[in-house]
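Shown here: the complex without one of its protein chains, the others still in place.
Moving on to chain A:
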Amino acid sequence: MTTLPHPYFKLTTERVAPHRLRVRLFGDLDHESSDELVEALERRLGEDGEEVRELHLDFRELAAVDSMGLSAILMAHRLCEAAHVHLHLDSRPPHLDRMLTVTGTLDYLTDPCAHHEPVALGDTEPPSGGPLP
(Lines give C-alpha, C1' and ligand atoms only; values in the text may rest on other atoms or scores of the structure.)
Protein backbone atom coordinates (compact mmCIF):
# COMPACT_ATOMS: atom_id res chain seq x y z
CA MET A 1 0.00 0.00 0.00
CA THR A 2 1.29 3.41 -0.84
CA THR A 3 2.05 5.87 1.92
CA LEU A 4 0.37 8.79 0.23
CA PRO A 5 -2.55 9.96 2.38
CA HIS A 6 -4.97 10.27 -0.53
CA PRO A 7 -3.47 8.69 -3.61
CA TYR A 8 -5.14 10.08 -6.66
CA PHE A 9 -6.72 7.68 -9.08
CA LYS A 10 -5.52 7.31 -12.61
CA LEU A 11 -5.81 4.69 -15.28
CA THR A 12 -3.96 4.11 -18.50
CA THR A 13 -4.99 1.90 -21.37
CA GLU A 14 -2.62 0.50 -23.93
CA ARG A 15 -2.80 -2.08 -26.68
CA VAL A 16 -0.01 -4.52 -25.82
CA ALA A 17 -0.85 -6.91 -28.62
CA PRO A 18 -3.33 -6.85 -31.48
CA HIS A 19 -6.00 -8.58 -29.40
CA ARG A 20 -4.81 -7.58 -25.97
CA LEU A 21 -5.72 -4.44 -24.05
CA ARG A 22 -4.00 -3.57 -20.79
CA VAL A 23 -5.59 -1.18 -18.30
CA ARG A 24 -3.32 -0.12 -15.46
CA LEU A 25 -4.88 1.31 -12.34
CA PHE A 26 -3.11 3.72 -10.02
CA GLY A 27 -4.26 4.90 -6.60
CA ASP A 28 -7.54 4.24 -4.81
CA LEU A 29 -10.32 2.43 -6.60
CA ASP A 30 -13.26 3.58 -4.51
CA HIS A 31 -16.64 5.28 -4.58
CA GLU A 32 -15.04 8.35 -6.14
CA SER A 33 -13.13 6.64 -8.91
CA SER A 34 -15.07 3.46 -9.67
CA ASP A 35 -17.25 5.14 -12.30
CA GLU A 36 -14.13 6.24 -14.13
CA LEU A 37 -12.99 2.64 -14.61
CA VAL A 38 -16.40 1.50 -15.82
CA GLU A 39 -16.73 4.41 -18.23
CA ALA A 40 -13.22 3.88 -19.61
CA LEU A 41 -13.94 0.20 -20.24
CA GLU A 42 -17.30 0.90 -21.81
CA ARG A 43 -15.61 3.33 -24.16
CA ARG A 44 -12.66 1.11 -25.07
CA LEU A 45 -14.71 -2.03 -25.52
CA GLY A 46 -17.14 -0.04 -27.62
CA GLU A 47 -14.38 1.36 -29.84
CA ASP A 48 -12.08 -1.61 -30.08
CA GLY A 49 -14.58 -4.32 -29.20
CA GLU A 50 -14.15 -6.00 -32.57
CA GLU A 51 -10.48 -6.74 -32.13
CA VAL A 52 -9.92 -7.01 -28.39
CA ARG A 53 -10.12 -10.59 -27.09
CA GLU A 54 -8.14 -10.22 -23.87
CA LEU A 55 -8.43 -7.47 -21.29
CA HIS A 56 -5.86 -7.20 -18.52
CA LEU A 57 -6.63 -5.12 -15.48
CA ASP A 58 -3.24 -4.45 -13.90
CA PHE A 59 -3.48 -3.78 -10.17
CA ARG A 60 0.26 -3.42 -9.47
CA GLU A 61 -0.12 0.26 -8.51
CA LEU A 62 -3.51 -0.12 -6.82
CA ALA A 63 -3.78 1.42 -3.36
CA ALA A 64 -7.04 0.95 -1.45
CA VAL A 65 -10.15 -0.64 -2.89
CA ASP A 66 -13.60 -0.37 -1.33
CA SER A 67 -16.93 -2.03 -2.04
CA MET A 68 -17.71 0.37 -4.88
CA GLY A 69 -14.32 -0.51 -6.34
CA LEU A 70 -15.27 -4.18 -6.23
CA SER A 71 -18.59 -3.30 -7.81
CA ALA A 72 -16.65 -1.66 -10.67
CA ILE A 73 -14.50 -4.78 -11.14
CA LEU A 74 -17.67 -6.89 -11.25
CA MET A 75 -19.06 -4.50 -13.85
CA ALA A 76 -15.83 -4.83 -15.83
CA HIS A 77 -16.33 -8.59 -15.80
CA ARG A 78 -19.90 -8.21 -16.96
CA LEU A 79 -18.90 -5.85 -19.78
CA CYS A 80 -16.20 -8.26 -20.91
CA GLU A 81 -18.64 -11.16 -20.95
CA ALA A 82 -21.04 -9.20 -23.08
CA ALA A 83 -18.23 -8.34 -25.52
CA HIS A 84 -16.81 -11.91 -25.42
CA VAL A 85 -13.55 -10.63 -24.03
CA HIS A 86 -11.46 -12.56 -21.52
CA LEU A 87 -10.82 -10.58 -18.35
CA HIS A 88 -7.58 -11.06 -16.42
CA LEU A 89 -6.90 -9.50 -13.05
CA ASP A 90 -3.10 -9.11 -12.99
CA SER A 91 -0.67 -8.33 -10.17
CA ARG A 92 -3.32 -8.37 -7.48
CA PRO A 93 -2.14 -7.00 -4.14
CA PRO A 94 -2.91 -9.22 -1.10
CA HIS A 95 -5.66 -6.94 0.20
CA LEU A 96 -7.52 -7.19 -3.10
CA ASP A 97 -7.18 -10.97 -3.07
CA ARG A 98 -8.47 -11.03 0.47
CA MET A 99 -11.47 -8.92 -0.48
CA LEU A 100 -12.23 -11.19 -3.44
CA THR A 101 -11.92 -14.24 -1.20
CA VAL A 102 -14.18 -12.94 1.56
CA THR A 103 -16.82 -11.83 -0.91
CA GLY A 104 -16.69 -15.16 -2.73
CA THR A 105 -15.86 -13.55 -6.06
CA LEU A 106 -12.24 -14.69 -6.56
CA ASP A 107 -13.11 -17.83 -8.54
CA TYR A 108 -15.78 -16.05 -10.50
CA LEU A 109 -13.46 -13.24 -11.52
CA THR A 110 -10.26 -15.22 -12.09
CA ASP A 111 -11.22 -18.66 -13.34
CA PRO A 112 -9.90 -18.72 -16.92
CA CYS A 113 -12.06 -21.70 -17.90
CA ALA A 114 -15.29 -20.39 -16.43
CA HIS A 115 -18.07 -19.59 -18.79
CA HIS A 116 -20.40 -17.29 -16.97
CA GLU A 117 -23.69 -16.40 -18.42
CA PRO A 118 -24.09 -12.70 -18.92
CA VAL A 119 -26.81 -11.38 -16.67
CA ALA A 120 -29.47 -10.51 -19.17
CA LEU A 121 -32.44 -9.46 -17.12
CA GLY A 122 -34.85 -7.29 -19.01
CA ASP A 123 -33.29 -8.18 -22.34
CA THR A 124 -35.73 -9.51 -24.89
CA GLU A 125 -33.14 -11.53 -26.75
CA PRO A 126 -31.68 -14.63 -25.16
CA PRO A 127 -28.02 -14.26 -24.19
CA SER A 128 -25.80 -15.35 -27.03
CA GLY A 129 -22.84 -17.67 -26.62
CA GLY A 130 -21.87 -19.83 -23.69
CA PRO A 131 -23.69 -22.96 -22.57
CA LEU A 132 -26.63 -22.66 -20.26
CA PRO A 133 -25.84 -23.47 -16.65
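Definition applied: a residue touches a chain if its C-beta (ideal position, glycine included) is under 8 Å from a C-beta of that chain, and two chains touch if they have at least 3 such contacts; residues count from 1.
Methods note: contacts and distances are computed from a predicted model.
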Quiz item: Looking only at the UniProt record of the hidden chain, which name from "Transcriptional regulator", "FAD-dependent oxidoreductase", "Serine/threonine-protein phosphatase" or "Carbohydrate ABC transporter substrate-binding protein (CUT1 family)" is the right one?
Solution: "Serine/threonine-protein phosphatase"
Quiz item: Which residue numbers on chain A touch the omitted chain?
Solution: 5, 31, 66-68, 70-72, 74-75, 78, 102-105, 108, 116-117, 119-123, 133
